[in-house]
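Removed from the display is one protein chain of the complex; every other protein chain stays in position.
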Amino acid sequence: MSMEIAIPQTVERENYLNKEYGVWSWLLTTDHKRIALLYLVSITFFFFIGGFFALLIRLELLTPAGDLVQADTYNKLFTMHGMVMVFFFLIPSIPAVLGNFLVPMMVGAKDLAFPRINLLSWYLYIIGGAIMLHCMLTGGVDTGWTFYTPFSTNFTNTKIVEAGIAIFIAGFSSILTGLNFVVTIHRMRAPGMTWSRLPLFIWAHYATSIIQLLGTPVIAITIVLVACERALHLGIFDPKLGGDPLLFQHLFWFYSHPAVYIMILPSMGVITEIIACFSRKRIFGYHFVAFSSIAIAVFGFLVWAHHMFVAGISIYSALVFSFLSYAVALPSAIKVFNWTATLYKGSIHYDAPMLYAFGFLGLFTMGGLTGLFLAALGLDVHVHDTYFVIAHFHYIMVGGAVMGYLGGMHFWWPKISGKLYPEGWARLAALIVFIGFNLTFFPQFVLGYMGMPRRYYDYSHMPEFQVLNVLSTAGATVLGVGYLLPMIYFLWSMRYGKPASDNPWNAAGLEWKTASPPPTFNFDEEPVVTWEAYNYDELDAPPQKQEVTVG
Amino acid sequence: MADSSTIMGLHQEEEHHPQLLHHFADAGQQRDAASLGMWVFLATEVMFFGGMFCAYLIYRHWYFGDFGAASKSIDATLGATNTAVLICSSLTVVLAVWAAQTARRALLIGMLVVTMLFGLAFLGIKGYEYYQKFEEHHVPGASFSFDHVPIPGHPGEYANPRHAQIYFSLYFLMTGIHALHMIVGLGIFTWLLVMACKGRFTPEYYTPVEIGGLYWHFVDIIWIYLFPLLYLIDRHP
Partner (left out) sequence: MTGHASAKSPLKMYFAVWATLLVFTLVTFKVAFIELGPFNAVVALVIATLKATLVALFFMHIWHAGERLIKVAVAAAIFFLFLLLGLTLSDYLTRPWS
């Protein structure tokens, strides 16, 4: 320490990346930014495993005959694809990576409220992930990611309990992340950072955390019940013993429908930041966007039985759930209208993050509107369990959540790594992802409407489905290239990228007022917030204004 | 540099002696964060138990009489005793928090010990109940038997053993997971006891006692509901 008296100008500033080196400085870190990067590496790993399964599924469906894999293997492929992507990629994706990195900085705190719990949550994720990997390598599960009873409890001979334990543990990781966010947002805001000055990214994460906290425990107890039922044949979900399999579906979807909002809400938060920055405007209707996030979180809990319309629930109850499902479209629509209104007369820049944001707008709108088809009691009977459903939720989860995740990764990459990514390649990748995505999933809407059921590996009795399936598989290949590109140039830029300034986008928000990459405790001095959120008119007002000093 | 390293040293010492962690502005913020954290965690616990209460509600509604007959086979006096034990333990917890607040270390240690004794007593009684059920073949599984048990209020009608088995499944799951929470609580209180013996708690810093206490009271509240739902349905002759 005493050696560092005269620091030459050429030496890099101390930041969270170069403060310490070595494996243990990462594995035992309590710095939210380092934990975010641990998550980034882990979820990327699972993303490519899940993607590999998707690739095999698409390859099998290239031809009508079931010729690439056996029926049992196919069942395992789509099950493991779903379980890995939902529980080990999408749910942790934006909250655990971008949220972990940005929530403390955006509210002006040195760290999350409970740094050690934050590290614990990463370890829980890793333990859950390791169990899931072991489960996959030793046989996997063939029930579909929903592991419906009584098939999962009484009939399948695959590793339900092990997969259940993996999801149970990963669920606790998710709960602890949500708990950390809620407490941080309530208790750790910098002086002057009032609720209506918070970036909408924070509001979105607050809403997400509510769902993580109140929904996840229900899937946890459901998994416990399934495991007990499977091991001891208690009869709770077994119609033969007086139980009701529909009860499982109620409990499962009580979490798993809101879980979709765990995936999409943070993405909406990312998109809000990007659209404001690249339109150089304050977001239109700040409070509407903020409270629509909370409304989505609450309404999201009221709609779960629309997954069960044809499963034999009461028709009167189904009417209520159908109505409520339409209601949840309102806050989503408010957001889309407000983003569009923000664009109006904005000074729009077509940088890569904005391209992803545009992609999100279109794809999320399509995914949302087709969701209304499915919420309609009559139409749902026709398209239930067809590729229409698959296309719908991939438009939300991939077209929405993953587009937002990639947009956010590009937007904040200079802050995370301190390096600029190659803009030309990034725009190209955004375009490839958009084209590949639509090519993959739009044909599935048509297929589903024509009646192709999901989870079938052989459609040789309906060879006319092949053209659309070939299109879809071709699209998946393009999409795969689109996903590989950012990974390659992000890695490349870490070594060869141009150094990023503290605020390369000239964006509003506290995270841009500190160094890139930020120091370990985020700010050299505690920020005091005296400006409103998204003050782009102030940022842009004088042509070459000097850097705004904090405090 | 020398100054800053002294500050660093102090800082580390503070961290070692669990007072103010580096990322909090002051002790008040740290205490408020910890307390909110525990409350939010308890909210998730409500939902965790909520799933089982939901299953209970539906099968109680479907198999009203069978549940009554099955409930009658467990010992309500033991259940009531356990309720009293837990209520007493809640009192000792709240006294422990008060002792920590007012710097009464001996009382704090004493109350923590008494709380744990109550906790152990609860688990002992619970274990005895489980043993009874095991003897009577009321544990769900291969050797479960519940034949010719009359349904209360319906002379001549007998409980369906399969439906009674659902009652007993829920009984064991709900009380079992509750007991698991008790064991976790005992772990937390053991840690609090060690810390209290080391003199870590002062009127300025007793947050762990406070939030450990919150957890204990919550487990008590769950039992307050389990007792009538599992033990007291259709008791009347």
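So that you can tell them apart, the chains are marked A and B in the order they are listed, and the count of residues begins at 1 in each.
Rule of thumb we're sticking to: a residue touches a chain if its C-beta (ideal position, glycine included) is under 8 Å from a C-beta of that chain, and two chains touch if they have at least 3 such contacts.
These figures come from a predicted structure and were not determined experimentally.
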{"item": "Contact set of the excluded chain (shown chains only)", "value": "A, B"}
{"item": "Among B:A25, B:L123, B:I188 or B:I221, residue touching the chain not depicted", "value": "B:I221"}
{"item": "Listed residues A:K33, A:H205, A:R230 or A:H250, member touching the removed chain", "value": "A:H250"}
{"item": "Touching residue (missing chain; options B:Q30, B:T83 or B:T115)", "value": "B:T83"}
{"item": "Residue numbers in subunit B that touch the chain omitted from display", "value": "35-36, 39-40, 42-43, 46-47, 50-51, 53-54, 57-58, 61-62, 76, 80, 83-84, 87-88, 90-91, 93-95, 98, 101-102, 203-204, 210, 213-214, 217-218, 220-221, 224-225, 227-229, 231-237"}
{"item": "Footprint left on subunit A by the chain that the document does not show", "value": "186, 210, 214, 218, 246-247, 250, 254, 301-302, 304-305, 313-317, 320-321"}
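Keep this in mind: only the chains that are shown with their structure count from here on.
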{"item": "Of subunit B, residues touching subunit A in the complex", "value": "1-2, 5, 21-25, 29, 32-33, 36-37, 40-41, 43-52, 54-55, 58-59, 62-63, 140-141, 160, 162-163, 165-166, 169-170, 173, 177"}
{"item": "Partner subunit B, residues of subunit A touching it in the complex", "value": "1-2, 4-5, 109-115, 117, 175, 179, 182-183, 186-188, 213-218, 220-222, 224-225, 228, 232-236, 241-244, 247, 250-251, 254, 521, 526"}
